[in-house]
Each structure stands twice: as structure tokens, then as C-alpha cells.
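Structure incoming, see below.
What you see is the complex with one protein chain gone and the rest in place.
Labels run A, B and C following the written order; every chain starts at residue 1.
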Amino acid sequence: MKARVHITLKNGVLDPQGKAIQHALSALGFDGVDDVRQGKYIELDLQETNPAKAEAAVEEMCKKLLSNTVIENYTIEIE
Amino acid sequence: MKARVHITLKNGVLDPQGKAIQHALSALGFDGVDDVRQGKYIELDLQETNPAKAEAAVEEMCKKLLSNTVIENYTIEIE
Amino acid sequence: MKTAVIVFPASNCDRDMIVALEKITGHKPHIIWHQDEEIPPVDLIALPGGFSFGDYLRCGAMAARSPVTKKVIEHADRGGNVIGICNGFQILTETGLLPGALMRNESLKFVCKDAALRVENSDTPFTNAYSEGQVITVPVAHHDGNYFADDETLKAIEGEGRVAFRYVDDAGQMTKASNPNGSRNNIAGIINRRKNILGMMPHPERLIDDVQGGTDGLGFFQSMINAIN
Partner (left out) sequence: MTPKIKWNNNVNITPALVKEHGLSDDEYALCLKILGRTPTLTELGIFSVMWSEHCSYKSSKLHLKTLPTKAPWVIHGPGENAGVIDIGDNQAIIFKMESHNHPSYIEPYQGAATGVGGILRDVFTMGARPIANMNALRFGAPDHPKTRHLLSGVVEGIGGYGNCVGVPTVGGETNFHSSYNGNILVNAMNVGLADQDKIFLSAAAGIGNPVIYVGSKTGRDGIHGATMASTEFTEDTEEKRPTVQVGDPFTEKLLIEACLELMSTDMVVAIQDMGAAGLTSSSVEMASGGGVGFAFNLDMVPQREEGMTPYEMMLSESQERMLIVLKPGREAEAKEIFDRWDLDFAVIGVITDTGNLTLTFKGEIVADIPTQPLADNSPEYDRPWVKTAPKADLKPADVAAPEDMKQALLKMIGSPNLCSRDWIWQQYDTQVMADTIQKPGGDAAVVRIHGTNKAVAITTDCTPRYCHADPFEGGKQAVAETWRNLTAVGATPLAITDCLNFGNPERPEIMGQFVGCIEGMREACIALDYPVVSGNVSLYNETNGTGIHPTPAIGGVGLFKDSSKMVTIAPKAEGEILILIGETRGHLGASLYLDVMEGREEGRPPPVNLALEKKNGDFVRVQINEDRISACHDISDGGLYVALAEMVMASEIGMDITIDNGNTPLHAYAFGEDQGRYILSVSPEYRDEVLRNARADGVTAQVIGKTTGASLTLTAADPISMSELIGTHQNWMPDYMSID
């Protein structure tokens, strides 16, 4: 099965990339963008066929490697 | 409204990050991960309240700045 | 002083660190590959700069989870000295040995230039050869050196005198223009509470010989010799 992981910065953590994008957008004439946040999107192809087990495994992966829990949150979707 | 943009590498484009993540996962003992692809996830807060207009604007932003259309695809969700 | 340098795939300042340690201690450091299970007993472990694992995912993330890093943590827990320069600093924050995180530079660009640093605390094993408030010039070369910690953590670090170096201008003033990467409070390097671990973005190992344009990095290594011998 496939897992999709979104990794986003926690509230209050500064996001230089998001800020730079917002700035560049306004310089390009895109008005009305109040905020931009950039995160990561990771797709995993798993051999596991049991959704609950897959989710548990990906949760472990997020904790152990994919996210830095000091600054990041993650969400997992299994399909 | 909020726009969520996913930017992923086109099919066939080498993804060194994904490859390295897959490798690191297996070194950490996570078996059964066949493939990993890494992309970007961007959230935008827009002043626009009309979904169609918002989508059109974000589409333009993707083309002009957010994605590198030579090697990346993007998808947009408006909510 | 016995030392060890840990080498991860795509570490690339390992040789510079080895050369500096050998020159200053008179002994060749042990060179430890990231898959090695053991680190011989040493006074100091150095995590060198570079792009361990390509800096993919997050700088230092994969190195922080390498087998050998467990041994580094054990060494630190026993009170052993550890330094992390540049990528080494990123690894130390990823392991949790040092607080905070190193984010992408505010400019989003890699930055390589000489940076003036003010020594904020000279009462550490890594800075005792400098005097407090002294301004030294040391090169930085990084893409992700923008030090972040939340307000509470930052307050603790500052309150406990754990900022080792800060980016300043030539006159020693902390200014926005002298901050090469957007670090909070212009932080260039920090130590842990026990004062046996230091992480810093600038590269003292690149400045130990006159032909390199200066020797401001020497004091860094001299400090450790003072502390350990």
C-alpha cells in the first residue's frame, strides 16, 4: 500500500522558505497572500497490506527519522 | 481561503532525496519499503473568497514560481 | 590528548579536522567510520562538517541515527567532550544532545564568507584560550545555519551562559547585517548545560595556519588542550 506523509513546521517555528516564497509572490504581483508555509510531502510504497499495521509502521518511521519532533508535526494517510 | 499545493517530481526524474530516505529507513530496520519519493507541500492563506478564482491564482503561482515545471508536477486543493 | 573524528558518508571537512587535531595535539586522531560499532577511549570526539548523507531530508538527520552516533551519545553521557562543527552541529541538534534546530538560511542561499564572532563565554573547555568579548574572524560555509529554538529554550540557553559564540560586526556589535543566516540572537555556537558538548556553525579548523589567511581558529583547539591536560 501507499502512505502519504505530510511534514509541517510547528506553529511558532520560523519558516524561512515560506517567508521567502510569500515575499517572491508579492514581488511577482500576487497580492492577497497572507501567509505561506512550506513543508515536506513524502510518498512511501509499502509491502504491508494491512492498513493499521502500515500506519503504525509509518508512525514509527516519522518518529525515528522522517520528522524532527522539536520543530515539526506530521500527518499520515494510508491508502 | 486556504490552498494546499503538492509538488512532486515527474515520473522518471531521479529523486536523490527519496532514494537516500529509503536507504536510511532500511538501515534503521524498516523493511518492506519499496519506494520513497519526496516532494514539497505548500500551504497558502489567501484573501480571495471565490474558490474558482483562488484556484486560478494558485495555478498561476505554481507556473510562475512554486514549481519547476521542467521536472515537477503540481496539484492544487482549495478549501 | 586523544581524539576521534567520526566520518559519515559525504562528510567533507573530516580531513580538515584531522589535520587540525594532529597539528595541535601532535597525535593523529582515530578515524571512525559511521558503521563502526566502537569508538576507542578518547578525550574528544569531533563531528566534522560536510553534507552527511547529502543533507537529504534534513541536515544531519540520517547521521544522527547512524550506529556510531549511539556511541557518541554514550561518550557524551559519560561526560566526554564532543564538538560538532557545521554539519556536526546539525547532527548534535538532531540527536537532541544540543537543543534547538538549524534551519535553512534566511537568504535561502548557501553562504561562505568570513564571519566575525564574539566569544560569549570563555569558561568552557572549548573557549578558555580566548577572552570573553574577544572578536575573532572565522569562516562560515553552510546552507542551513539559521539557529532556531523556541522562546523558553532560548531563554534557558541565554540565562545559563550557554551561548559560546555570536555573530557580530567588526566592532563587536550584534547587528542584523552581521548575522549571516538569520540565527536567533545571532547565535553561532552553543554548549550544553554540562559544558562538555559544543556545536558551532563556523569552521575554526580552516584557520590554523597563516597561509590560510589567519590563525583565529587555533585558540579553539588550544582551549581543549588546556582543559584536558
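As a convention for this text, a contact is a pair of C-beta atoms (placed from the backbone, for glycine too) under 8 Å apart; a residue touches a chain by one contact, two chains touch by 3 or more.
Keep in mind that what you see is a predicted model, and the values were worked out from it rather than measured.
The residue touching the chain not shown here, chosen from C:50, C:99, C:145 or C:182, is C:50. Listed by residue number, the positions of chain C touching the unshown chain are 9-10, 12-13, 15-16, 19-20, 49-51, 53-56, 109-113, 139, 141, 143, 203, 205-206, 211-213.
Interface with the hidden chain, as seen from chain B, comprises residues 10-16, 19-20, 23, 68, 70-71.
One rule holds in what follows: only the chains that are shown with their structure count from here on.
Comparing chain pairs A-C and B-C, the larger number of C-beta contacts belongs to A-C. Centroid to centroid, with C-alpha atoms defining each point, chain A and chain C lie 29 Å apart. With centres taken as mean Cα positions, chain C sits 33 Å from chain B. Of all residues in chain C, those that touch two or more other chains are 57, 61-62, 65. For chain B, residues touching at least two other chains, in rising order: 21, 24, 28, 38.
Contacts from chain B toward chain A in the complex involve residues 6-8, 18, 21, 24-25, 28, 30-48, 57, 60-61, 64-66. Residues 57-58, 61-62, 65, 93-94, 96, 99-101, 103-106, 108, 146, 148, 150, 182 of chain C touch chain A in their complex.
The part of chain A that touches chain C in the complex is made up of residues 12-17, 19-20, 40, 64-66, 68, 70-71.
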